[in-house]
Structures are given as C-alpha cells and as structure tokens.
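Yeah, one chain of the complex is gone here, protein chain that is, but the others are all in their spots.
First chain written, first letter: the chains are A, B and C, and each begins at residue 1.
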C-alpha cells in the first residue's frame, strides 16, 4: 500500500479553461496498491477534475500534442514521462503551448 | 558547538562589483561556539569576501542604506534582521537598489 | 480625475476588441481604463515603453513629465523619441509620439523637473503614478507625494543588465520609505551614464510597469504590493521577493507621521534630481 500523495497540480496556457478556469489545484491522491505514476494521475484527473471535452486534454493514455508536462519545473521527458513515480509534494504542471504573436 | 553552515550568498544590483563582480558565492561557515546569525555573517563577509571599500557595503555592524537583504527570497525584516539564525542551505541575497530609468 | 464612462463607442469596441474578450478585463475594465489618468514621471528608458503601452491600451489621460531634452545617447533605449526629436523636450516628443499611436488619449506634457513645490498638487490630479525617474531624490519625492495624496505608485528601475519593480502605497502595502527609511550614501549610487544600461532592460521593466498600472487601473489589482520583482538579464532570471509590510513607524505613511508636507529631497539625499544623480557639493 502506497501512502496518500499530495500534489500541486497546475494548468496553464489555456489548459485551465478545461478545468473551470482554475489554474492551481491542491490534490490528494488516495492510497492504492501500486505507487502513483503520471499515467495513473492522468486517469485520476480525467475522472475527477476534467469535466468536459476530455479529448482536448487527453488522447489515448497520454496528453494531447501541444501540452507540455512539467514535473517540479522540468520537462517530463527528463523524468520518465508516464512512468514517473509521483512523490509527496510534487508539483505537476500541464501547460498548453501558445502560438499567438 | 554549532555545526558548519553551508550557504548560497548572492550579490546583485551592483553590490557584486565589490566582490570581483561575482554574483554567486557558495560559502561554508566554520564551526563556532554560538549559532551563526546575520550579524556574524556580515563580519565574516567583511573579513573573507569583501576586498576593498567595505564602507560601500557595511556601515557599523549592518549593511549600508540602500541594500536589501533577502533570506530565502524574503526581506530580512520579516526574518529577524541581524538576529536571524542561519540554517544550513539558506540562501542570503544582498541586493543594491537601482535608481536608473 | 476624468469622468466615469458609461459605454464604449463602436470604434472603441473595434480597436480594443482583442482585450475586450478577456474575461479579466471586458467592457467594464476597458471603461475603467478610459476614465483613468496616469502620471508618468520621467520619459526616458522606462517611461517610453510604459507610455506606449498605456496609450495603446486606451488609458484616458497620460501626464508626461520630464525636464530633459532628447540627446543622442538616449536613442539607444528611449523608443518614443526618434532621430528627428533630437533636441526637443522629452515631454513634448513623448506626447507627440503617443498622440500618433492613439489620438483618443489625452496627453499632458510637463517639460519640467518634479519639485516639492508642485508635486503634490500634480499627483492629486492623477489616479495612478508611474515612477520612471532616474535619481534618488525624485524617488523619495514621488513616493511621499503619493502617500500624501493617497495614490498607488508603480515604481521600476533599471541599470546595467538588471531591473527592479515594486508597487508602493497600494492595498495597504508599504511605501518607498517603509523599505528605505534612509537614503543611500550618494557615492554608492550609480546612474545610467556611469554604469551603463542595455536599452531593452528598461524596455522589459517599463512594459512590466505598464502591466501593473493597467491591472490597477482596470481594478484587477497588482501582485507587487509588498513584493519586489528582480530581473537579471544575463541569467534570464526573475525573482519575486516578499517584502516587509507597511511600517507602523514609517515617517510618512506610519501611524504618527512626521512628514506631512513635501521636503527638500536633494538635501535629504545629498544629490541632485536634475543632474543625473551626481553628488552635490554641500
């Protein structure tokens, strides 16, 4: 049994508009058998935070192209992407890329 | 006996020009009887880092007017000023106020 | 102060459409901008981009104060003054450029130095003050005048490759004197002529200053009350610093103020407000 994990989950670059416009979410993930990773976090977000049009955020089991995922201010590519094991107090940011000029 | 204290000491806003232009100094304060506070740190800086014209940095036992002292990104006024007891890994910044436009 | 505005014209709706669609601004915020007046103290490296973006956004009235004329060495950063403005008072040059950008903005040029005899009366005529000055006496003068007149002050500064920004006297936060009760020794103060400045650094700070003015004017409020933004252009690093609260013993904004009228700030600081901060021979 993994202990509950508290995270600061943030959305930016317009991704927050899929979450009632709220950018910062203090989240506590419940205890579960396996440790929490980003793959499970995405499922949890889809079930618990994402209210409408999930395809604008998630495609398959990952985020849609054009959304950068940051774990403690680093690109998730540097951290193992979907397989990253979440630590208590981690900061996970989903930021939509901007193209306007 | 207090254990040695490692600090990141930074100078900015031009204050670094009194320290060979070097902005970031990784500093280890030696063991001593009393705990290290900012008052002692200033003396240590004067003896170990500050090479010339100390009056442009220190006046009496405190920093000269126009230099802001930040402890972990907060104004030292919020932290006890000269009496603040330094913790290992603290970040102390001395920033000279700018007036140019 | 300007009269409140009840509605936008069709031309205004077309012009400001890109910001009207922002829920944080909207028509209500735009109407507040249109009835807001901003005093810009200094039309140099900070004041130029600031005035430019305030005018573009549709602020109702801009007071543009500067005692200098446009010199060759200004052109590297003071982007409202083009080559043809050489020798013109900066207040006039800035006003002309701002009018070309947005003829609906009322521009009031003041080609003079800000002094203790006139500052309070001037500041009282505006809703928000932007300190874009370049010397210590003016910074104390502007801050004290804002406290006495009860106006928010958005203050920025830049030198070499660094910049700083704070909002004073806003939302119960500190004033400049709360932070700096004693002026710096004149020999420790470096001006842009001696220290130099990369022009785009005041450009960045002036734009950030304009943003905070717009947020205050639109009623959104600023996050830089009791907070300083510090920028290092070489490192590309911004830092948000939590500052002390308003000081109950502050000489001007505290519970028992000793400063109830403007003073002689050049004597207080030991330096001149109009000579680019050279030390006064006292």
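Some observations on this one:
Just so it is clear, a residue touches a chain if its C-beta (ideal position, glycine included) is under 8 Å from a C-beta of that chain, and two chains touch if they have at least 3 such contacts.
Bear in mind that the values here come from a model prediction, so they are computed numbers and not experimental data.
In the whole complex the chain that is left out makes contact with A, C. Only one residue from C:139, C:160 or C:246 touches the chain missing from this view: C:160. Touch with the chain omitted from the figure is made, among C:214, C:243 or C:269, by C:214. Checked against the hidden chain, the listed residues C:9, C:103, C:121 or C:171 yield one contact partner: C:103.
Although one chain is not displayed, its contacts with subunit C can still be listed: residues 11, 14-22, 24-25, 49, 52-53, 56-58, 72-73, 75-77, 79, 82-84, 100-103, 160-161, 192-201, 203-204, 207-208, 210-212, 214-215, 220, 222-224, 227, 229, 233-238, 240.
Interface residues of subunit A with the unshown chain, by the touch rule above, are 12-14, 23, 56, 64-68, 70, 73-75, 77-78, 95-101.
As a convention for this text, only the chains that are shown with their structure count from here on.
Under the stated contact rule, the graph of chain-to-chain touches falls outside the line, ring, star and complete shapes. Centre-to-centre spacing of subunit B and subunit C amounts to 30 Å, using the average Cα coordinate of each chain.
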